[in-house]
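Structure in structure tokens, see below.
The complex appears here minus one protein chain, its other protein chains still in place.
Up next is chain A:
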Amino acid sequence: MEYVNPEGLRLDGRRPMEMRQLHAEIGVVSKADGSAVFEMGNTKVIAAVYGPREVQNRSRQMNDQALVRCEYNMANFSTGDRMRKPKGDRRSTEISLVIRQTMEACILTHLMPRSQIDIFVQVLQADGGTRSACINAATLALADAGIPMRDLVTSCSAGFLNGTPLLDLNYVEDSAGGPDVTVGILPKLDKVTLLQMDAKLAMDTFENVTQLATEGCKAVATDIREILLEHTKQLEFRRGL
């Protein structure tokens, strides 16, 4: 099947190096300390952060740093065919672990000892790149909750089909069987915190694709910064500052 037609357009009309449309909203869940909705094209994800709060399971309390917990859920109707068991299956557990470790690396946990930070992510619509959308949504939610972090964490995926590196794969391109590289970086510090790839890829192509994904992450970071600034301006306005 042709994923990039001879004119250089992909199935949804994008260019190979073009990302999907991003859209985000902060403060959507009133009960949460911080929350955000993040959309990358048709992938829509909602993240809520509760914390720092008292550790619920005393035996897991750490005296020198905060405990970070994460849970990833997909809604039954998020994928094309209705999912039978969206929670507790291996993929959800793996992604929960990945998101937790990614965010834990950038939260300044030593500032909040003996406390717990919960990050809950719910996928409402899945169209490829849910992992990246979840990490971006979690970053916004943590920022909304005012939790001290080293830097934002942004994430983006890239692949390689029909001999071209493609940025930000959607579901059809993802299931094509080609390689799928997900990268998560701390944009200001220019450090990589997450790098996952499946399927085979030659070394030099891998470098190209990873470079492309990293640039995608930096583009997401610019957008996220704008969104946070806009949100802060609105808060200032509402407080009459």
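The definition used in the following text is that a residue touches a chain if its C-beta (ideal position, glycine included) is under 8 Å from a C-beta of that chain, and two chains touch if they have at least 3 such contacts; residues count from 1.
Throughout what follows, contacts and distances are computed from a predicted model.
Q: Determine which name in "PRELI/MSF1 domain-containing protein", "Ribosomal RNA-processing protein 43", "DNA topoisomerase (ATP-hydrolyzing)" or "U6 snRNA-associated Sm-like protein LSm1" the UniProt entry assigns to the undisplayed chain of the complex.
A: Spelling it out: the chain absent from the display is recorded in UniProt as "Ribosomal RNA-processing protein 43".
Q: With the full complex in mind, choose from A:18, A:71, A:174 or A:223 the residue touching the hidden chain.
A: Residue touching the absent chain, from the options given: A:71.
Q: In the whole complex, what residues of chain A lie against the chain that is missing from view?
A: Looking at chain A, the ones touching the missing chain are residues 28-32, 35, 42, 46-48, 50, 53, 56, 69, 71, 73, 75-80, 82, 118, 120-122, 124-125.
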